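Omission of a single protein chain aside, the complex is shown with its protein chains in their original locations.
In order of appearance the chains are A, B and C, and numbering begins at 1 in each one.
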Amino acid sequence: MTIHRDDLADKFGMWLFIFTELLLFGMLFVVYAVYRSMHPEAFRIAGEELDVALGTINTVILLISSATVAMSITAIQKGDKKRCLQLLSITLLIAVIFMVNKYFEWGAKFEYGFYPGSDALAELGHGTILFFGLYFFMTGIHALHILIGIGLFIYVMLQVKKNKIHQTDYIWLENTGLYWHLVDLIWIFLFPLFYLIH
Amino acid sequence: MSEEKTHMVPYSTQIAALLALLVLTGLSVAITQLEFGGYNTLAAMLLAGAKAVIVLAWYMHLKYEKQLFPVMVAAVFVIFLLVLFVTFFDYSYR
Amino acid sequence: MSDNTNHKEVSYLEYQGKYRGILGWILSTDHKRIGLLYLYTMLLFFSIAAILGLLMKTQLIAPGETIMGPQTYNSFFTLHGIIMIFIIVVPGLPAVFGNFFLPIMIGAKDVAFPRINLLSWWLYIIGILIVLTSQFTGGGPPDTGWTFYAPYSFQTPTNVLPAVFGAFVMGFSSILTGINFVVTIHRMRAPGMKWLRMPLFPWTLYGTAWIQILATPVIGITLMLIIAERMLGIGFFDPALGGDPILYQHLFWIYSHPAVYIMILPAMGVISEIIPVFSRKSIFGYRAIVLSTMAIAFVGYFVWGHHMFTSGMSGRALFTFSFLTFLVAIPSAIKVFNWVATMHKGSLHLHTPFFWALSFLFVFMIGGLTGLVLGALATNVHLHDTHFVVAHFHFIVFGGTGFAFMGAVHYWFPKMFGRMYDANWANLGWGIFFIGFLSLYLPMFFLGMSGMPRRYYDYLPEFHGMNILSSMGAWVMISGILIIFANLIRSARSGPKTTEKNPWGGKTLEWQVDTPPTLENFDEIPAVDKTPYDYRDYAENTNS
Partner (left out) sequence: MYPLGASTFVEGVNNAFVFILGVSFFFLISITAVIIYFLIRYNKKRNPKPTHVEGNNWLEFIWTAIPLVLVMGMFYYGYVAWIPMKRIPDEGFHVTANARMWSFSFTYDNGRVTDKLFVPKDTAIILSLNARDVLHSLYIPAFRIKEDMVPGLTDNRMWFQANNTGTFTIFCAEYCGLQHALMYTDLVVMEPDEFWEWYADTTAVAPVIPEDANLALLGRQVVESKGCIACHSLDGTVVIGPSFLGKFGDPVRVITDGVEREIIYDEEYVRRSIYDPDYDITVGFRRGQMLSYEGEVTEDEVMLIIEFLKSLNE
């Protein structure tokens, strides 16, 4: 059978997939909104336990990585393979740094004994349990997406290197970029909800 | 072979978008350190919404895509907000 | 692919690709073969779940323990529900007939992403296997019901995790099918096939695909939350940790109500195909049917709360959900009127698929009208969680989708297999099935009215009479199913061969291609220049 290439269809499919991701996280935001409305005070206090500086750093680097991915697409469109690979390397590096930060952040919480099912949490009441349950679950699912993103970037970079992705056929890079922006988009909302508002 | 012509976004635009995003991030951190009570949440969400629009429009190329794409994205957000709204018919009046 | 030279003449059934034998099927990216893979899988699991249902009805033939105890009964209705919902009716028509006929009906050679289509079947199979492991490992078969209501679903010692995870994996399969269909319909319609020249079955698949994309992630995350709840004790729905069990029900029904429309919309599409063909007349109010399809898909997203009228929701929410529920009834009513009006002044050809379509109309009306009783607040309070609800959704999901599925099999059978089934046996099977169906489910309405709750393995003597009738109906219905299946399986293997392109006189594109279709469906993609059910030439060529 002739393989029929239709870049727009591929991109269309990617967008539909992004919609499913948006609604998946969307429902977690619904859960968050419901419990915040039930325990406003406990959520406010619990939110102050999180490290705003670390959260801000992660937000900033994730935004930068989004920009570098977007620019890597411009680079490939110009046929600038070297620039494209450089930009993708930066993105990959940032994704790893994000995970390292996350590791330290979660580690600190565990050290305090703030993890699902811990005794320390149990003493702090329902609102706090729910806040940290949501925090770990939502940032956990988000981190899982970052890990998948790291895998995708490694694959895409190899393809660029092998010239499988090039000036006229870069839909893989474009779709990976879309995925990465989705991950960024989710974080844009997670960050204020957990770290900032109180 | 792709019949649609592709749009190239210049580096400068992307850097500008990044700067805007960083400024908005700084703004939302700053605002939420002040005590505005309930407006805090509203301001943070509006700023996050603005950042989301920038990412969607420039980085995800919605500004340059066929009309269908922005419409679909908007529809998804509307559906999400409606679900949230309808859910709170229960929680606001319990 | 290895040989590209002469495949145009061979049918998809005989085509030899890279792999031979069974591998040529389970590794095939051909949409038609994938459709049949789904069909065979469903045939197998439908039989299992139907037997479970039969055993449950047999248990209920008399009060007390007749053939099984409560634990067995509870795990039976759980497995029956999981199989019937997640393995049969949710993928059901889209996965089998959507895969097989959607590309042909819109004039495409395959779906947009054939490999993802195959992946989707594989995920489906993996999901099924995971669900099945729940039956044989850990703390025994799950006994939560297919709804997995919190907090019972994380308190029961039974093996809920694999069942939930299996359903989660099948959700992915459903999403991928949805993505595939939306892109296929947008990008691959034949030249000249404008949106309003697309046949109605693809239209309903389009609406369905959007629900699959926009609703399935909700159940995905909900099931993930249940898994987190059971494994980590995270507390989202555990009242002891501050969670709200009612929130679980919200999330569950935000998916599972639209899922009902995933089940019923394609069924409506099948009926919209069958009725004009056997009436030799254009469908009445094509635009109205398209509009009502999309309206159902949209409004159906916001009526989930009517599954929760007695769950402890706020009064304001009850009012809103009841109101929206009545609104969603209108588009379905419009469709029924249009179908009946299509028959008016037609020339009705009575064949098996048409019998299924007509009986669909009857049971679907009963299902829909009893839905109104359940949508009204006061009557719902009495009937909620009783056998009335069980009867209602079996009329919609089994009566609606099941009858349409049977209609679809009998309608497209010659095209799919290049063989014909025995019409007399098919009609006999239909008749017995129809009688059995009514005597199985109609008494349940009375049981519910008189107050018998659902999911009861035992009941008070006052409910005995109707239960006897219902249980006997189950045996009659199973006999009908046996006749139908035996006839179809025998005919698919050794029925009379046919290469007639258009045995029923259909107008849509699948009746213009070879029987059975070639690998690429079309030698040349046809140009479309009129509405899909235009029978004016038939009327002109008939001498009265």
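Operating definition for what follows: a residue touches a chain if its C-beta (ideal position, glycine included) is under 8 Å from a C-beta of that chain, and two chains touch if they have at least 3 such contacts.
All values derive from a computational prediction rather than experimental measurement.
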Chains in view touching the one left out: C
Contact residue for the chain not shown (choose from C:123, C:161 or C:358): C:358
Residue of C:51, C:129, C:381 or C:527 in touch with the missing chain, whole complex considered: C:381
Contacting the left-out chain in the complete assembly, out of C:346, C:503 or C:526: C:346
Chain not shown: contacting residue from C:11, C:310 or C:479: C:310
Given C:330, C:423, C:486 or C:527, the one touching the chain that is not displayed: C:330
Residue in contact with the excluded chain [from C:25, C:425, C:456 or C:485]: C:456
Those residues of chain C which, in the complete complex, touch the missing chain: 70-71, 74, 139, 143-145, 149, 151-152, 155-157, 239-240, 242-246, 279-282, 284-288, 310-312, 315, 318-319, 322-323, 326-327, 329-330, 333-334, 336-338, 340-341, 343-350, 358, 361-362, 365-366, 369-370, 372-373, 375-382, 384-386, 446, 449-451, 453-460, 531, 535-536, 538-539, 542-544
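Rule of thumb we're sticking to: only the chains that are shown with their structure count from here on.
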CA centroid of chain A to CA centroid of chain C, Å: 36
Distance between the centres, which are taken as Cα means, of chain B and chain A, whole angstrom: 15
Where chain A touches two or more other chains at once, by residue number: 6, 8, 19, 23, 30, 34, 38
Junction residues of chain C - those touching two or more other chains: 186, 214, 250, 254
Contact footprint of chain A on chain C as seen in their complex: 1, 4, 29-30, 109-110, 112-114, 116, 175, 178-180, 182-183, 186-188, 213-218, 220-222, 224-225, 228, 232-236, 241-244, 247, 250-251, 254, 519-520
Chain A partner contacts - residues on chain B that touch it in the complex: 1-2, 4, 6, 8-11, 14-15, 17-18, 21-22, 25, 28-29, 32, 40-41, 44-45, 47-48, 51-52, 55-56, 58-60, 66, 69, 72-73, 76-77, 79-80, 83-84, 87-88, 91-92
In the complex, chain A residues that touch chain B: 5-8, 15, 19, 22-23, 26, 29-30, 33-34, 37-38, 52, 56, 59-60, 63-64, 66-67, 69-71, 73-74, 77-78, 177-178, 181, 184-185, 188-189, 191-193, 196-198
